[in-house]
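Heads up, one of the protein chains got dropped from this complex, but the rest are sitting where they should.
As written, the chain order gives the labels A, B and C, with residue 1 at the start of each chain.
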Amino acid sequence: MALALQTFATVKDANAALKAQGTRYLGGGTLVVRAANEGDVSVSGLVTSTEPSLSTIAVAGDKVRIGASVTMATIAGHPELGTLAKAARAVGGPAIRNMATVGGNLFAPAPYGDFAVALLALDATVSTDSGETPIETFLANRDGSRAVVTSVNFTLPKADSFRFLKVSRVKPKGVSVLSIAAVLQQAPDGTVSAARIALGCMADRPMRARAAEKALIGRSLTKDGIAPALAAASDGTWPITDPIASAWYRNEVLPVHLGRLLLA
Amino acid sequence: MAKVPVQFTLNGSEKAEFVDSGTTLLNALRDKVGDTSPKGGCHQGTCGACSVIIDGELRLSCLTLAETCDGAVISTTSGLSENGVLHPLQRAFLDTFATQCGFCTPGMIMAAKVLLDHTPNPSRDEVVEALSGNICRCTGYEPIIQAVLTAARANSQNAA
Amino acid sequence: MELRKSYFADVRKDDLHEIGQPRPRSDSPGHVTGKTAFFADRNFPGMLHLKMVRSPHHHARIRSIDTSEAEKHPGVVKILTAKDVPHNVYTILILIQVGPEDETVLADGKVRWKGEAVVAVLAETERAAQEAAAKVKVDYEVLPAVFDMEEALKPGAPLVNEYHGQNYYLYDSGECRKVRFGDVEAGFTGADHVLEQSYQSSPIEHAPTETTGCVVAPEGNDRFTCYTNTQAMFFTLDNTSIILQMPGSKLHFVGGTVGGGFGGKVDVIVEPIAILGAKLTGRPVCFIYSREEEMQISSPRAAEKVVIKDGVMKDGRIVARKVTGYTDAGAYSRHSPYGAQKGAGHYPGPYTIPNVWIDTYCVYTNRTPSSAMRGFGVTIGDFALEVQMDKLARLIGMDPLEFRFINAYRDGDMKAHRQPTEGAALIECMQEASRAANWPVAEKYMAMSSYVKGA
Partner (left out) sequence: MAIRRGRGVAAINYPTGMNLGGDPTQALVHSTPTGNFMVTLSSVDLGQGMKQIMAQICAETIGVPTDRVVVDTADTDTGPHCMGTFASRGTHRAGNAVIQAAREARQVMLEVAAEELEVNASDLETDGQGNILVKGAPQKSISMFDVALSAHFKRGRSISGRGMFLIPRSYPEKETGAMKPSTCYAHACTVAEVEVDDETGEVTVLTVKNVFEIGRALNPKMVEQQLVGGSWMGISHALYETTEPYYPNRDHGGTDFNQYLMPGPGDLAETEIIVLERPSADGPYGAKGPGEMCANPQIPAVANAVFDAVGVRIDTLPITPERILRALKAQAAN
């Protein structure tokens, strides 16, 4: 069967079409068109939707809703999302960023999906027509997910509390050895009062570094203060081994890079 | 097999084609329209040789379905020179010896053109970033970076 | 770039009109306007797309091949298996009498590496060819495989390639190409220090931006025009003639404009099967490697292992060098027996050493067949030699650059393969590097010359 693209005005109709076997949702094309080009014959039908809400960004106070079809380039250039620009720019080169969508990034297997790492640190929720799901739950179940993602939603952190680091071997555009996103809240004395740390490439999909988060609470962001968090950074990781790096290497350098991010 | 109609503007000319649903823009341009300046180096989105400009944005034609370009304004390297006069970027690629095998050149020029359209006087870092999705295996990149910086200087001198 | 004209000015005339001039490249205007025609820029009505069914196993016996479902797939025009190829067992260097023929165009009874071509599918569209290829059923009996050269050379290792009968190439000199010069053991005995070190590389891909491929069009008169990005036109034509048992007069190859080669487009892989497809269907055929095929199926630069044992004196003279080189050919010869032999002629490097012993082996393993790449037979050897030189210099407490001056070859020095050195310029390169890198060496080295020893 040749590939066939069906375009629908509403997400509802797209969701109905996606019930057919062999169909995949077409976002920016960077994942699914590539798969088809490479001879993945399990993909026989593509479904997409032009519903306008998929392509809009809404910022109300510190509440942000990003439509699933919004591209990395749009996020990187959005005047109110400057905090996240670094994470959006971490995805691909300029052409890829003009195509790759925030919805697609949620499905990108490691070593891809750097923006999803940021979303995980932001504790975002993922919306479909059937409701909102915490991103961690969504990522855990993404392989079986069929419904069109309509948006991601999160509370925008203060600029100085969001940190992001992507480590790659090729510059300026290389895929990840690993990526780290962190949202840190600090008490007036500088000690960490709340922390969310998300890791890319340390499992087959973005994961939280909960042991490290816990070990940071009440600590100052100094070499000694973060030492327990670094010691716990690799707890529960199951890094991928790929042409970029082995699982061993990723685990070895995770504390080094986390330390540099926290002390930056 | 049912064909899908698609119309777009390519380098200033109106084009109308019937394509198989699911045909990439790269294949439509090369096989249907006959513009072979975008090259198929990977069909994965990892080499940039197929880069074109769609509605002012750099895109990879290998990952773009032709039927999603209905009504779009598309530019490719084959349409860059006007009346036989080379675009400053093309001139600069010649003058700085920035081409060897030439396979990556049309994609590089597209990436560079979008940069200069938005940032007429880019820094070296901005040039490096703009070219970062395009692979060259012959030159080691430096001559290409120099070509883009040379074209930017030529542009600013002409504007002055 | 700077041309340092002061060196060798006495042996060079700089009075030419066109030579030495930075003329613009005639091909560049075509490149920057997108007008340059690469092979894949040729399109013909009714062109078929060829896709390969490839082995998922490193080493397996083929029990059976069932193409019946694939043949029924919409858009499929022809399916080719080993029996369709007139002279299926071939080797490319047979043109210079380097045999035996050891490789199949399409696997016949056995596969020897993961990715080996088994069945060729020709269809109206690329997609139809991919879908049909997925429907070809091949029943394999998996066999033990060997991936490590030292394992492959051990008695009892799985035999990779029956056409050789052992897991190494048999030269007229035996299991390796040999160079023997002086008395290397005596050299070691008399040396102040002996250092033996082992170096290793893994396979490297040429990664040209344009993948390997060809477009074939029947001319309508039983001749076939093949638009190709081969690096060697007649080499490919003549091998195709042998494989297809077709007179060369029926073949017309057009090429010469290639999107990067680096040695990766000297194997004769895509052209014969595409021409066969065109001949059997009467239709134009394109066979273009996907990027994945270019990366993992096309021949890489061989993995190599190089063991170097040196005898060195405290005053910096290397008095004996023994090199054992192993080239991982993968499952088939292609150009590897030549590369290993080229290595034998290259060692012991650009140094004058009185006692030299060299053995270079071409070893078969169950991996992607390797072949030529930029620096074929030399690149990895130079890595090994020059790291070894660094270690030797540090061993005797000498500056690494000065250590090289002491041993550098000069005009008239006899090389291990018994050719007198001519046109040497290593010393001058090192002198200029010393200046450019601000790496000073003793004045006596800056006063040396390649022309005459001791001058």
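Keep this in mind: contacts are C-beta pairs under 8 Å (C-beta built on N, C-alpha and C of every residue); 3 or more make two chains touch, one makes a residue touch a chain.
Fair warning: this is a prediction, and the values are worked out from it, not measured in the lab.
Here the chain not displayed is in touch, across the complete complex, with A, B, C. Within the set A:Arg24, A:Arg97, A:Lys173 or A:Arg196, the residue that contacts the chain not displayed is A:Lys173.
Within the full complex, the residue among C:Ser55, C:Thr212, C:Gln341 or C:Asn355 touching the omitted chain is C:Gln341.
Although one chain is not displayed, its contacts with chain A can still be listed: residues 169-175, 241-246, 248-249, 252-253, 256-257, 260. Interface with the hidden chain, as seen from chain B, comprises residues 42, 44, 46-47, 97, 100-103, 125, 127-129, 131-132, 135, 137-145. Residues of chain C in contact with the chain left out of this view: 1-5, 7-8, 11-12, 16-23, 25-27, 58, 93, 96, 98, 114, 147-149, 172-174, 177-181, 197-205, 207, 230-235, 237, 251-263, 265-266, 291-292, 295-296, 300, 303, 338, 341-342, 344-346, 349-350, 358, 365, 367-368, 372, 374-376, 378-380, 382-387, 389-391, 400-401, 404, 408-409, 416-419, 422-426, 428-430, 432-433, 436-437, 439, 450.
Throughout what follows, only the chains that are shown with their structure count from here on.
Shown here, the protein chains touch in all possible pairs.
Between the CA-based centres of chain A and chain B the separation comes to 29 Å, rounded to the whole angstrom.
Multi-chain contact residues of chain A, defined as those touching 2 or more other chains: 2-3, 36, 38.
With touch defined as above, residues shared between interfaces to two or more other chains in chain C number as follows: 125, 127, 290. Within the complex formed with chain B, the chain C residues making contact are 24-25, 27-38, 40-41, 43, 125, 127, 206-211, 258-260, 262, 288, 290-291.
Touching chain A in their complex are the following residues of chain C: 51, 125, 127-128, 130-131, 133-134, 290, 292.
Residues 1, 4, 20-22, 24, 43-45, 48, 51, 57-60, 62-65, 67-68, 111, 114-115, 128-130, 132-134 of chain B are the ones touching chain A in the complex.
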